[in-house]
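Yeah, one chain of the complex is gone here, protein chain that is, but the others are all in their spots.
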Amino acid sequence: MTRITVNVDGTSYTDDVEPRTLLVHYLREQLGKTGTVVGCDTSNCGACTVHLDGRSVKSCSVLAVQADGHEVTTIEGLATNGELHPVQRAFHENHGLQCGFCTPGMIMQSIDLLAENPDPTDDEVRLGLEGNMCRCTGYQNIVKSVRAAAGGAK
Amino acid sequence: MTAVEERPAAELGSPRLRKEDQRLITGRTRWTDNITLPGMHHLAMVRSPFAHARITGIDTGAAKSASGVVTVLTGADLKDEQGALPNAWAIIPEQKAPEHPSIAVEHVAFAGEIVAVVVARTAAEARDAADLVDVDYEELPVALDLKAAAADEVLAHPDLGTNVSAFWEFDSAAADTGGDVEAAISAARDGGVLIEREYRQQRLIPAFMEPRSIAADPTGEQLTVWSATQVPHFVKIFLALVLGIPEHKIRVIAPDVGGGFGGKLQFTPEEVLTVLAARRTGKPCKYTETRSESLVAAHHGRDQWQKITLAATKDGTVTGLKVDLVADMGAYLGLVTSAIPILGAFMYNGIYKFPAYHLSCTNVFTNKAWTDAYRGAGRPEATFAIERVMDELAAELGMDPIAVREKNWIKHDEFPFTTVSGMQYDSGNYEAATAKAKELFGYDELRKEQQQRRESVDPVQLGIGVSTFTEMCGLAPSRWLGSMGYVGGGWEHASIRMLPTGKVEVITGTSPHGQGHETAWSQIVADRLGVAFDDVEVLHGDTQIAARGLDSYGSRSLTVGGMAVLAAADKVLEKAKPIAAELMEASVDDLEFVDGKFGVKGTDTSMALGDLAFAVFQGHKLSAESEHSLDADATFDPLDFSFPHGTHLCAVEVDTETGRSTIRSYVCVDDVGKVVNPLIVEGQVHGGIAQGIAQALFEEGVYDESGTLVTGSFVDYLVPTAADLPAFVTDRTETPSTTNELGVKGVGEAGTIASTPAVVNAVVDALRSFGVNDVEMPCTPHRVWSTLQGRAADTPAAPHSAQSTSMSQEGQA
Partner (left out) sequence: MIPAAFDYHAPSTVDEALALLAEHDDAKVLAGGQSLIPVLRLRLAAPEVIVDLGRIEELRGIREDGDALVIGAMTPHHAVETDALVAEHAKLLALATATVADPQVRHRGTIGGALVHADPAGDLPAPAVALGAELVIAGSGGRRTVAAEDFFEDLFTTAVGEDDLLVEIRVPKHTGWGAHYEKFTRVVQQWSIVGVAAAVRLDGDSIAEARVALTNMGSTPVRAAAVEQALVGQPATAEAVQAAAAQAAEGTSPPSDSNGDAEYRRHLATVLTRRAVLAAAGA
């Protein structure tokens, strides 16, 4: 067991973890942050995307011990005082989700994408989401959601 | 008490934003894998690495003594209690099938089959111990190639004596729905046109994003089972039938479910084994599959060879269609494995008025994962074949592919139309949808550009693909299902509870997993009962709440389940009316129901449904004989299927130097009848198109010569991302269905069914001037290039280096 201290969604946690624990499992099983999900075992699907020190990462490909001393934001930490994040709202308003399983990862990656490129074209959005799979939406409304969120942020 | 919100004038047809989104976009979700119960054990499966073998010994000693391990179960331990997994659809009475165990006892028939189950305190400990289970196998020869298997060269199940499960035939002359196809073929042979082709429907993997997961809690009086399933009602009844647990002692819950596409229309070995582990240990047990396990062991889809013979006259009028199918069942029959090709059997004639039709289908076992429903189930295969071959006919005759279709399709004033396969198409307007699609697409301009590129021998060629599809949807009529050999029915159930405060609970037997039933059913009920959209709560997916139901698949939810909801709403009003009359001291005949209120005609006396619900709750003013409830139950079993249709047009640029196909534009005009929520319909079409394109260009479940799945991870099974797909232009025409009061037709599978042939037709069209008339799916750059070189396009079955090689290398390190 290794002792780590991680700030997740604004709360600081100190825990003993097995070094082999993946960040996503730490979030889900030890912290109850089940909003972040696991969709694959080869780091391809992006469902587990969270922010580590403000940048998007696949939390299935980070060990919890690597997050020691760092800050993690999950889908559950986005809304402030009950106000949805603009990207969350845009996904709702543009029907950017169906089953919703990919959605936390999509939203977290979209936020990262917009931080880097506040006014992306459709193609830039598509390329920026190349690490996130969705089986339901055909991506069209996801792209629309991200563009709408960009417009709203201007 | 009454609703305060103003509701929009028309609830039906309004693009309501979805109710289910709030929890999904904030992570307030309830996936099965989120469930943690006190004392819960975790399961890990040991799976056979061999496609065909005898188990000669299993040593569980080391695993049993590993840290945290509660027990390790093998086939020998469970053989007397596991029963056999069901096939619910014998397409012929003499259908052959091997016994289908949840855990192999002596014989494994595909790589990925479960041979031992580890039950441990944590998932990590379960996995650690699973690696310690030592299984000895004696390898047996494998039956992999479908055609070779059909010839019984190697037997997938030696005890069965053959690989052929069933042979099924339909003949229009025998059924008296049309003429004799052989006569049509001979006539075409001298003086007409005969097109003979063979198409491959490659094996696909549904690849829903949420891996399957099951939690079973045996600690209460009822056994409670959570499962990431499309079919909680099926799971309940099969747990009873297979394991002998009394049905009333079982509660099944499908909480939030992350996609299914037919892939979660199954009663699975993992469900059985999780329940057995819970029963044995007396503790809640949970199993969540990894993606690798999901790809090898959750059922696959498609996998057929299709031999197509089309007879026509020289002016392009089709005179007969003959189809010979060989369908790969994989190693076992799952719930409806055997019937999947047959679900397409009635649709090979598509939107056309063919006079003669014959189909035969041979269902064959191989040593691969079993196949079963995948989005469209039989109908994409049928539509692909007919739409591909109609393009071939056009090419043969030098006609425009749309003109050939027009010559043969059913005209809008010819509905209802009974087809050569005996289906009665309710309504449609192929002319209108096609005209609209052509205009949106810029069909004529694209044809001009294509001509220019052909003439200049541009290395990037342009192809235009047409697909005019219809499907039978709303898998329902119970009588039809019975006549086809299916053990279940196809009706749907709903109930409505009028709560004292005027709020409404709708209980549906459908089991949504992304389709937005909570929103759409709310719209239907808000419209019918005149209550506010937000005052309606839709409950589903828990057999204790939604006691009756037949779940969601086959584009049935709205056309069958939505209609049941409507029927229940009508019953509420029927019950409410006499009570309203009693309370307002008026005659029933003088009452009218407008905008959610019962009013006495010609007066301004009225009573809102919500107030009525409260009065019924109090009961103060009701007579003793009155029923103190406005709640109602209803079922719906349609008279027939409904037949949505549409025209999909796709432009593909093929780089002849590299073989890469890139979709330049995609336009579709679908007619799904009346629409409850256009936003949801559009979303279904988008997702469907993406999956259909994926079959055309990207996805294929590939096995190597020993029966190992080469595409065993998302590194090699190529699910397209946003960066790989184009934007779609979608539009609709609206021809109401005549088989239900809402006038709706199904939409869940439309995009998938239509898009695959549109894309492949475009790829082939781009290469037509090089003498190419087919490219096998998926149309990979390698295949296209090899076809252009005139080489056989046999792509080696080996995964990308980084996964297999690197990993085995790392493994040795």
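Letters A and B mark the chains in the order given here, with residues in each chain numbered from 1 onward.
Quick note on the criterion: a contact is a pair of C-beta atoms (placed from the backbone, for glycine too) under 8 Å apart; a residue touches a chain by one contact, two chains touch by 3 or more.
Note that the structure is predicted; figures quoted are calculated from it, not measured.
A.B. asks: With the full complex in mind, choose from B:G179, B:P736 or B:P781 the residue touching the hidden chain.
C.D. replies: B:P781
A.B. asks: Given that one chain is not shown, which residue among B:L43, B:I58 or B:A123 touches it?
C.D. replies: B:A123
A.B. asks: Which subunit A residues touch the hidden chain?
C.D. replies: 2, 18-22, 25, 41-44, 46, 49, 52, 55-58, 60-63, 65-66, 68, 109, 112-113, 127-128, 130-132
A.B. asks: Using the touch rule from the top, list residues of subunit B that touch the missing partner.
C.D. replies: Within subunit B, the residues touching the omitted chain are 123-124, 127-128, 131, 290, 292, 657-660, 698, 702, 710-711, 715-716, 718-721, 723-724, 780-782, 785-786, 795-802, 805-811, 813.
Quick note on the criterion: only the chains that are shown with their structure count from here on.
A.B. asks: State, to the nearest whole Å, the distance from the C-alpha centre of subunit A to the C-alpha centre of subunit B.
C.D. replies: Each chain's C-alpha centroid was found; their separation is 29 Å.
A.B. asks: Touching residues of subunit B toward subunit A in the complex: what are they?
C.D. replies: Going through subunit B, the ones touching subunit A are 17-18, 20-29, 31, 33-34, 36, 124, 207-211, 256-259, 261, 290-292, 513-516, 679-680, 682-683, 686-691, 713-715, 719, 721-723, 725, 727-728, 751, 803.
A.B. asks: What part of subunit A is in contact with subunit B in the complex they form?
C.D. replies: Within the complex, subunit A touches subunit B at residues 18, 20, 28-29, 33-42, 44-45, 47, 74-76, 78-79, 84, 88, 91-93, 95, 97-104, 107, 122, 125-127, 129-143.
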